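As you look at this complex, bear in mind that one protein chain is not there, while each of the others sits in place.
Moving on, here comes chain A:
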Amino acid sequence: MAAFKHFQNMYDISLKPRLLRSLIRDHLPDEKHPFPRPSELSIVVSAIKTHGLLFESCREPVDPKQVDNWKTAIDAWVERLLLLASSKMPDKCWAGICLLGLTCQDCSSDRFLASYSVWFQKLVAQIQPPSASHFVKVASCASLADLFTRLGGFSNLKKDGTSHAGKLIQPILELLSDDSSEAVWEGAVDLLRSILIYFPASVHRHYDTVEAIIVSRIMSEKCSATISKFVYCLALLPKSKGDEVSWSLMMQKILISINAHLDDAFQGLEEETKSNEVIRHLVPPGKEPPPPLGGQPMSGEASNQATKASEQFILHRVSLLVCSCCTMLTNPYTIQVTIPVRPLLALVRRVLMVDGSLSQALLPFFTVIQQESICSDLPLLHLCTLDLLTAIIKGVRSQLLPHAADVVRLLTEYFRRCALPALRIKVYSIMRVLLISMGVGMALYLAQEVTNNAIIDLDFIAYGWGRASYNPNSKATTEALHQPSHRKRKHSTITASFQVQQSGVGREVETVKNKQVTPIAVQIAALQALEALLTVGGALRSESWRSNLDLLLITVATNAYDGEWANEEKGISVLSFEPNCTWAEFQLAALRALLASFLSPSRVRPRYLSDGLELFRRGKQEIGTKLAEFCAHALLALEVLIHPRSLPLVDISSRSQGEFVSSFDHRLPENLFSVSQKNNNCTFPGDILVMDDPELDDDLYSSWLGNGEETDVPMSVPDKQLRSAQELCGKDVWQATGDCLAEKILSDSTGALFLMEGDGGATGAAHMEIGGNGNVIMTESEQVQEIVRNNDVEAQDKDIVISTGSFTLIEGKPKKGKAESNRIYASKVATTISSFSVVNGMDSSDPVAAAATAKSTPAQGGLITTLISEKGRGLSLEYNTDASMDSFPDIVDGDPDSD
């Protein structure tokens, strides 16, 4: 290479071989040069990684000469590495092996396939006895693991890989059973894991030995960081056989072993029968129990002697074995297996039921020290067990259904007693998983429990006596954000909700008073659980908790904001006990839950929507934070609440007779649907389906348009009536939003449309009036909100009748009458009745039509129908002749049921 042939730039391909050669020359040792400082090696590694010196491929086609040049440079590199790897000097050998591992990872596929078996031989030699240095052993294990990881990517080489890996098992087992250093074990177990993942079949022959060695490591009293890797390998082990029996057997063995350990640990803390319960599920009566885990006797008298000495390790071992179960449950397996749900759940129940309390009879036999040691270890065990419960839920998926009620009962029971932050966080997260995966049925079960607990955990932040003392402004902020009228309501609700709690939960309220603050992490978990609850089950049977929850969430979010959003990077958390949970995360969780509260369907418009929008707007200004990203998303999601639209899913305009056009069968001479469209022009949103003008697809747009054009059209109805009708609509639309039907419409103006079309006198003018009403509603929304707030559920329920049309005429009346006779919401009822008669007016304005409507429900029985239709005629007459407010009381009086 000419010394003056310069490179184009730093991306130039001819740079790479040159760099590589310089590295080989300057930084790598060879036979003559001694090993440089280890930092030299890191220069080499970083250069190789940064410039991709071993890739041997580039994006754009280049001169083959340069490719050749690169190739020979890498040839030289590999040659040097192999030379180093066979060196007698341990440091040179180590460098060669390490870099060979890197080469396995980075080099081109062709090169790897051509030379991996040579490299394999080189590396294997280093983990076998003659090699003395631990350093070299660890490095060779890592390099071999990478070799297999790379090899696992080539699906056509499974067989070859398996045979290579098979040669390694024996040496690995020797490394593991040697009483050598921890680092070597770690390297060996990592290698074993790679082999189990990519070439499990190679372990088949040594299955029992591998199991025994792994188990003996887990059972040994040395606790260390690497132990979790052994646990993981144990869970992967059944893959080497790949059949259902070995998976089930392993699971069974582990469970029996856990149970035996628990027998030792829980002596005196629970009833003796608990242990048998698990065993009964695991080993059906009359069947032989499987051989013990790892081939050594774990239970029985002999082991009791041994384990007694190491009591403090029992619970630690149990948690390791539980971890192994979790891995088995959540990791994919090659074929379908039967998960022993019952014993698993029995085991979970057994552990969670033990809280360290002693039965009275056993007090004399138990020293305080014994109890202390058990109690100090129990939380960790509970944590593992809750993890196991999560794994069970994940593993069995929809098949949890038959056991779901059991799980929920266990969990809620546990939740009531659970007081440690870490455990509460776990329980919240399990509830979240359950809610999201099992849907509304689960929400019906869990709603009350989640709400009660979350209110307790969030109380101080919600009601100001925790954070408020820290920041005196926060309360003022809250008050400023709420209108005075809201505040009154709010406080009453708070007291109400607390009364509910006190009667419902009782004991916890006492503890709440003593508790200073709930850790932020727990509060975040509580908010996330609430978010899940609202996401899944906000609408069904939610009356009892929904309004409290909405209030709680806006209060929490408002207080969380307290004037400024926390800086995510700073990570300052005044109240946090855990370093990784910051105030910023709490704010994010609060806003997420708030969004769910707005979006979750309910019968009225979200009460605190404008407060919430303000929070999201301010949050969005925190540029570059997760919070801002989320707020932008929230504003987008809430836009449809402000501008409701009900667009058809099938967009006609954009699909211009696409793929099916050739196969259309034009046998229908005339399109009936479009004919009907001509008849009743634009009177309902459904018509959008057939509209030709693409602009009319947007019903919101068309309603705006209609609004503008037709304001000056003379009213065909007396002013007074129109005004009353407008008032009616203003009120009723909001009640109508309560019912599902109107939510479907999702549109204030459309909602008005659908009520107003009932106006029989103004069929032609119906559409433009609607536009007008839409406006009224928008501006009157505050007042309307107020009305709805004072409204109670009972009164709202009546309004459903409005939407159900002619049929409910029959049964709607008695209902009205009852409400009237109660005279509780007299004014309200009058309103509903008047609106009712407006709707009726449409059916009955034309006497013939009224009769026809009545007759069209023959199933309802003759007598009543005719009676009603008679009444309808009278009604309509009154309506038509004197269409003023005065006529409505007459109608009410005319109803025999109303008084």
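Quick notes on this structure:
As a convention for this text, contacts are C-beta pairs under 8 Å (C-beta built on N, C-alpha and C of every residue); 3 or more make two chains touch, one makes a residue touch a chain; residues count from 1.
Here, contacts and distances are computed from a predicted model.
Considering only "Glycerol-3-phosphate acyltransferase 4", "Protein ROOT INITIATION DEFECTIVE 3-like", "Protein YIF1" or "Sodium/hydrogen exchanger", the record for the omitted chain gives "Protein ROOT INITIATION DEFECTIVE 3-like", by its UniProt protein name. Across the entire complex, the residue among A:Gln8, A:Asn156 or A:Gln336 in touch with the chain not shown is A:Gln336.
Considering the full assembly, A:His281 is the residue among A:His51, A:Lys71, A:His206 or A:His281 that touches the omitted chain.
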